[in-house]
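Left out: one protein chain. Kept in place: all the others.
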Amino acid sequence: MEPILKVENLVKRYTKQNLVGVPQEFLALDSVSFTVSAGATLAIVGESGSGKSTVASCIACLETPTGGNLWFEGKNLAHAAENELRNLRPQIQLIFPDPASSLNPRWTILDIVAEPLVVQGKLSRSERMTRAFSLLERVGLSAEIAERPASELSGGQRQRLAIARALTLQPKILILDEALSALDCSVQAQIATLLIELQSSLGMTFLFISHDLAMAAYLADEIAVMSRGQIVEHGPAVKILQTPASEATRQLLAAVPQLSHAPQPAAQR
Amino acid sequence: MMRYLFRRLSHASLLVFGVSLLAFLFTTLAPGDYFDEMRLNPQIAPEALVALRAQYQLDRPLPLRYFSWLNSVLHGQMGFSFSYNSPVAPLLLVRAKNTLLLTITATLLAWVIALPLGIWSAERLGRFPDRLISVSTAVLLVIPDLVLALGLLVLAVRTGWFPTGGMASVDFASISPVHKIRDLAFHMTLPVAALVLSALPLLVRHVRAAVAEVLHAPFLLAAEGHGIPRGTLLLRYVLPAAANPLLSLFGFSIGALLSGSLLIEVVMSWPGLGPFLLEAILARDIYIVIGGVLFSTIFLAAGNFLADILLYWIDPRIRTENASR
Partner (left out) sequence: MIRRRNVRLWILILGILHGIILCAGFFAPYDPVQQDRKNPYLPPMRVHFVDTAGRLHLHPFVYVLQLRPGSFDQYMEDTTQPLPLKFFVPGDRYRPLGLFQSRFHLFGAGSDRIYLLGTDAFGRDQLSRLLFGGQASLFAGLLGAGLTLLIGWCVGAVAGYFGGWRDDALMRLAELFLALPWLYLLFAIRAFLPLTVYPLHAFFLIVAVLAGVGWARPARLVRGIVLSVRERDYVRAARGFGASNFYLLRCHILPEASSVLLTQAAILIPQFVLAEMTLSFLGLGVPEPVPSWGNLLSNLQQYSVLVSYWWMYLPALAMVPFFLGYLGLASVLQERADPYKIERRSLGSLA
């Protein structure tokens, strides 16, 4: 089956320009390639600075890659024009790591979840409201708090709101960039359950970015391990966990806290 | 260190050039050909006009005109005054000296008063002395400096303690040097007082804010805990840490005082740039105005440059920031 997303030799270079002197360059992505099938979950894991957030930003079309190709449903996102991108962006949504800064604290919950519809401008006000309420319900936020400002929500609630907002435009791909990392452990479990349930009912493709190998294994079918801008290992989750091939993977595994009743990897569910 | 200084110096020079360009552009924007007006002036000989035309190359395109004007400025020639029928530079210089006398004295005095007051206020934040100073500065802030100057003038008139204008008494030339200085001081008192009073409230408030922020920093509490005496704390810990905002305040205060002195000189008849420029505007003597503007920019840039040097010397963070570049 044709993969929904195909990343080909993606390169991203950041240059810091001083007024005088040599511009400093930083290579964030060094020829990254992988594919994702529709409806599957790929986890990209790595330590800080390995480039995983950069991959997320490039796929979500929030950054322009310096080189390489990004195939999405037959179109090359890396070389698309701005107005084409504006139409494509809603189909690939990004959930940000910090729920506090990804929502405008002065806006109400209802406004935040309805914002994508407002921006697209396609539905009427009442239709927007109906959709907004149904989405809030879907992610487990009660309709009573809809008029409150977002600053009054807890971390877990904010992340639910972010997910609701991302689902508004019915994206095909949902990228979760360290979406659980800022949350408490118990809340992480709740959101993870929500995500699994959403995926099975909506059939979306997930890209899960994290440094937490255990959570990645719980949520994903395949895992790609990144280190210093390159993918050092890519394979089914179970195989990566049981027989890690690279040093980076081994270090990540060692960092996972061991519990006697740890959650089962996805493939064994 | 040299590299930092050189960078700041080139920054300042670029600024002055930019202002000169702006000022020059103003002349071209003035409605009507300026030289037409000059031609109608019977006091100016037609040969002088021809010479001026040639000197400023009015028939050439704009960029060339700017460069020829800039060239003459760099040679000390700042244009020609029509009302005084003489080159601008010597006229400006005389007046500028008087303005500088006023401004520099006022700046020094204002800071000498504002620093201790602000520090004292910051140390007793929220308590009675601080409240008293806050209220007094608020009162002073509310009174516009025009009103202040007029008020002081009225005071002088009513009490006769101070001369009501001018820079020197009638018999200035004939009195002894000591008396000269005393006479100058007497004449300077009111204008300087007006300037200092107008600048003081803002200075005190900002010094208080800057010092108060540093006073509550953890590193200072640690130093206090080491038993370092108050005086040393202030001089070697608090002031250097607060140097950055204070020095940019210093640069700002020079600009404010320069502007303030313009007005106060007019009110108090101090023979500085103020009345001179005003006359020039009313007489449409453009080159004097440009010269005055240029002078004030140079002085302000010099003051800011001085502040930059002081900052480099006092604040070690600036030095390390530059070393890592």
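First chain written, first letter: the chains are A and B, and each begins at residue 1.
Everything below uses one rule, namely that a residue touches a chain if its C-beta (ideal position, glycine included) is under 8 Å from a C-beta of that chain, and two chains touch if they have at least 3 such contacts.
Quick caveat: nothing in here was measured; it's all calculated off a predicted structure.
Across the entire complex, contacts from the unshown chain go to A, B. Considering the full assembly, A:Leu103 is the residue among A:Cys58, A:Leu103 or A:Ala220 that touches the omitted chain. From the options B:Leu9, B:Leu115 or B:Leu146, the residue with contact to the chain not on display is B:Leu146.
Residues of subunit B in touch with the missing chain: 15-16, 18-19, 22-23, 26-27, 29-31, 125, 138, 141-147, 150-151, 153-154, 157, 164, 205-206, 208-210, 212-213, 245, 248-249, 252, 255-256, 258-260, 262-263, 266-267, 277-278, 280-282, 284, 286, 289-290, 292-293, 296-297, 300-301. Listed by residue number, the positions of subunit A touching the unshown chain are 60-62, 86-87, 89-90, 92-94, 96, 98, 101-104, 106, 115-116, 119-120, 162, 165, 168-169.
Here is the rule we go by: only the chains that are shown with their structure count from here on.
Centre-to-centre separation of subunit A and subunit B, using mean CA positions: 57 Å.
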